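Read the structure below first, then the notes.
Heads up, one of the protein chains got dropped from this complex, but the rest are sitting where they should.
Labels for the chains are A and B, by order of writing; each one numbers its residues from 1.
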């Protein structure tokens, strides 16, 4: 339990850092940076919980607000030196993503939803925080255009489903699924693997289409 | 029942197509285009269901995810030829809008909300998906500036209310309301009818106003 909690906080910290740094690059004040960091870290799980009809997880214990505050202080103190830690943050971020996907799936199954909903919720838990972050800083969501992110969540979900069908124990299922997410994510970034882009609509504007 | 289901899927398909095409024009990858298409198709109904306090409709059966996947394949295969089908999509879109408004009203009345809430939910069901779509692609929501869209939903809602007060049968009420939405929408686009714009605030920026 303590180990999972540690990973949870490390993932929250890494997600919050990414939001705080992007907000800083846009000249947000300290409070704005905190909010963007918090939304990045807890946004996916919050949307999941609202869709599942349960109380958002972060309202049950103050630790997520505290971890985000620590992330803010961390960014404030380290400043430009943060760039040296980019690889570390990337690993934390990938580990957090793996855990978030597994947590999203298990929480949905516990609420008696079928597997296809659970896998969707795993993807939402992992991805929606980053989408909300990019909306807040007024950019097109990064995960829609670069590297493989949500697909790593989908793959982890399918691995979870396969393990479940094969009767693999809960612990092994969790570990294997989370590692699948991390593996796909690391490979995608290392080898710059991206999904193809739909072509042939370059000149269209909303007013032309609708 | 089957007929309504068919219209529901046609509307979902048309809404998803509009999201996927706009995402493609912004160089989103396949996954990004899928998400934008899905949010366009189910976003309005999802917000409605969260406000009503019921489980979002698309979590009860996987067909909406499947229809959106078909829409993605369709756009991928047809490419530039899609432009030739613009009128067909517009009709599908208008029919879907009519149905969505009626579904939104009926679901709200079934949840024991008063008529003014139900009409508002009809408008949200029809309009909010397109607003979320435009937020995701980082554009100002189109329906706030062009043609008459939400007003068509409002008109359909008032027609529904009038039929209800006059004791018209449920089936006729549904059909007449949906057709009112479609009619207003078609007339607005055909004759380029738009709502007036508020004047006299052109030079104001957020910082000047607040």
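Operating definition for what follows: contacts are C-beta pairs under 8 Å (C-beta built on N, C-alpha and C of every residue); 3 or more make two chains touch, one makes a residue touch a chain.
Since this is a predicted model, take the numbers as computed values, not measurements.
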Per the touch definition above, residue among B:117, B:158 or B:176 touching the missing chain: B:117
Residue of A:137, A:168, A:183 or A:197 in touch with the missing chain, whole complex considered: A:137
Contact set of chain A toward the excluded chain (per top definition): 18, 20-33, 35-36, 46, 50, 53, 55-56, 59, 62, 65, 75-76, 79-80, 82, 86, 90, 93, 134-139, 142, 146
Interface with the unshown chain - residue positions in chain B: 50-51, 53, 113, 116-117, 120, 131, 135, 138-141, 143-146, 150-151, 194-207, 209-210
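Keep this in mind: only the chains that are shown with their structure count from here on.
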Inter-chain centre distance, chain A versus chain B - centres from mean C-alpha coordinates, in Å: 29
